[in-house]
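For this view, one protein chain was removed and the others were kept in their places.
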Amino acid sequence: MENIFEIRDLVLNYGDKIALHGINMDIEKNKVTALIGPSGCGKSTLLRCLNRMNDLIDNCKIEGNVAYEQEDIYQKNFDVINLRTKVGMVFQKPNPFPMSIFDNVAYGPRCQGVKDKSELEKIVKTALKNAALYDEVKDRLRESAMSLSGGQQQRLCIARTIAMEPEVILMDEPTSALDPIATAKIEELIHELKKNYTIIIVTHNMQQAARISDYTAFFLMGDLIEYAPTDVIFSQPRERKTEDYITGRFG
Amino acid sequence: MKKNRRRSADKAANIIISMISMVGLLILVTIFVFIFQRGTGLLSWKLFSGNYYPETYDTYFSGPIDTIGYARPADLDPQAFYSEKWGIALIDDLNFEGKHYVRIEYVDPETPLTLLPDKNKDNSYSSIASGQSLDKVIFTDNSIFLSKQGAKAGIELFDNSDGIRDMLTTTPGNGIRGSIITTGYLILMTLAIALPLGIFSAVYLHEFAPKDKWYVNLIRRFIEILTGVPSIVFGLLGAAVFIPFTSSLFGASGGNLISGALTLAVIVLPVIISATEDALKNVPDDYRQASLALGANKTQTTFRVVIKSAVPGILSATLLSVGRIIGESAALIYAIGTAIKDQIILTEKSTSLAVFIWSIMAGETPNFDLACAVSIIIMAIVLILNFSIKLIARRISSVRT
Partner (left out) sequence: MKTITRSISNKFRKRTADKLANLLLLIPTIISASFVIFIIIFVNERGITPFLAARYGADKVSLLRFLMGTTWFVPPNQYGIFFIVINTLYVVLMAAAISVPVSVITAMFIAKMTNSRIGGFFQTIVELLAAIPSIIYGVFGLGIISKLVIRIAFVFNMQTAGGISSLSTVLVLAIMIFPTITLISITAFRSVDPDLEKSSLALGATKIQTLFRVSLVSAKSGIFTGIILGIGRALGEATAVSMVAGNAGSGPTFDLFQTTRTLTSTMLLGLKETSGLDYDIRFSVGIVLIVVIVCSNLILNYIKKRVGRFA
């Protein structure tokens, strides 16, 4: 039971708006952790802190400590690019590159310098298999990725991320743009993936959080209200606000 | 380590990209420096108001010259030689071809030289003024001055004489007044033709034309094609169609300003049509609905409400067209010709500012300095126009939000 992320007193503001008010939590390895809460509560913001994607936003200031495998990722001269090869991200809207399916999955490894054809083919095949997409596309790897359905595209994005062999996969509302059947397939996939990866998923769908996650964190207006094993949060929440949210009294 | 190699490759790529992007800046600066360096020397009121062709005056002064004398002005070039008796200063200089001549540098406003009878003009008066070259003087005591003798000798001869039998001076020429007037005429005439033609076409296409009819799409395609035609081909059109047309209609012989304006009108027409259509598209449909709901018909709606809102867009299209007209050269070389004139007549040839540059650069002795001076003027106007267009565009988008 080791922690892969340790967050201490994390404060984030955009200009003069404070988005995170001092977050303290530990993320456990090889588990699925869900971040839930109403819109604007800061869950996506927190997610983006974990692979330093917030760096891309102007006048975003961070205080506090985020440790990945005991190392503070916000320290000076930290190798961000390397971090992102270990902490991958899947976005809300499926966004495959305008290239072939093969090239999409091989993109990450190629950027890291992998050139050998047979090696790339192995990586792509493995990633697609682990993303439960291989059987559906194995005959058309050279076709454009845009020819896939929405659900398939999202699994392609997951395959693309897995091809980097990360330790952590961050998912920002990965199924909110998909139909129920595609959603179910992805939830199944997440269940398989957690054997080998740590997954942190932001979702506004509480039932999804209850279905697939081991731990759940509830956020409200930039504060972490409650963080506990999923079955505890959903059956005996400690905080009143948590109970209100889960029972649908607001948000 | 692969990572370090990648990082330095990245840094190198960053630097190379930034340097390549400086090329554009470098080119612009070079062009401006070149033009300003060679052209600013010539910028003066004389440039704008003078004739292009030099005129020779043949004046005389029988005397007597007053003895009061005229004081040497304090700001006179120290290289110039001055006669207090006559109130005239002469200086040696080289013309743009590099040949020596003697120039009149200063003429006192009180001296009789400012108004002398001119044998070349049937004894009506010409004015001796600074900038003219002093070619030859025969004094009443029969002493002769030729320009090769130099300014100093000239002043000595003036000081020793009391009257002038023949004084040949030549105005500097190289003035662009004719070309400025021509450009002005072209702008007015072109807009007078192209604006109504273009605006009404756009109004028809956007407001009145039935959608998805084959002939409407065909018309649109034909107008679109015009934007891809190089300007020299428009010149061919002007030469093949508009010159004979204006010959028969206005009695012009060969190229003339009207055929030029017609050609330019065809060039700017697609710009006006597309900009007007864009402006019409941006008028919210709510306006039209409201007007129709009040019982107005389509014509009233269009002309009273829609077009008014489209005015800023039409204005920028107009400014864009003016810029295009001022800069156009190849088409006018065919549609009018390259003869520089000082007297501008609509049914005769003349040069716009751009064609003027072509004309003075095309011969055996290109006049770089003059070309650069006119280029400065053209660039200044183009810059002001572009700046105004940007202002209008900003106003349109702020009004819309």
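Order as written gives the chain letters A and B; numbering starts at 1 within each chain.
We adopt the following convention: a residue touches a chain if its C-beta (ideal position, glycine included) is under 8 Å from a C-beta of that chain, and two chains touch if they have at least 3 such contacts.
Given the structure is predicted, the values throughout are model-derived calculations rather than measurements.
Though it is not drawn, the left-out chain touches A, B in the full complex. Only one of B:Leu76, B:Ala330 or B:Ile392 touches the absent chain when the whole complex is considered: B:Ala330. The missing chain, though absent from the display, is touched by one residue of B:Ala240, B:Ile345 or B:Ala393; that residue is B:Ala240.
Within the whole complex, the absent chain has one touching residue among A:Thr33, A:Asn51, A:Gln152 or A:Thr242, and that is A:Asn51. Among B:Leu47, B:Val107 or B:Cys372, only B:Cys372 touches the chain that is left out of the view. Contact between subunit A and the unshown chain involves residues 51, 53, 56, 81-82, 84-85, 88-89, 91, 93, 95, 97-100, 107-108, 111-112, 144, 146, 157, 160-161, 164. Those residues of subunit B that touch the chain absent from the view are 6-7, 9-10, 13-14, 17-18, 20-21, 23-25, 27-28, 30-31, 34-35, 38, 196-198, 200-201, 203-205, 208-209, 218-219, 222-223, 225-226, 228-234, 236-237, 239-241, 266, 269, 273, 295-300, 302, 323, 326-330, 333-334, 338, 354, 357-358, 361-362, 366, 368, 371-372, 375, 378-379, 382-383, 386.
The rule we apply is simple: only the chains that are shown with their structure count from here on.
Distance between subunit A and subunit B, defined via averaged C-alpha coordinates, is recorded as 64 Å.
Residue ranges of subunit A in contact with subunit B, taken from their complex: 79, 81-82, 112-113.
Within the complex, the subunit B residues that touch subunit A are 2-3, 6.
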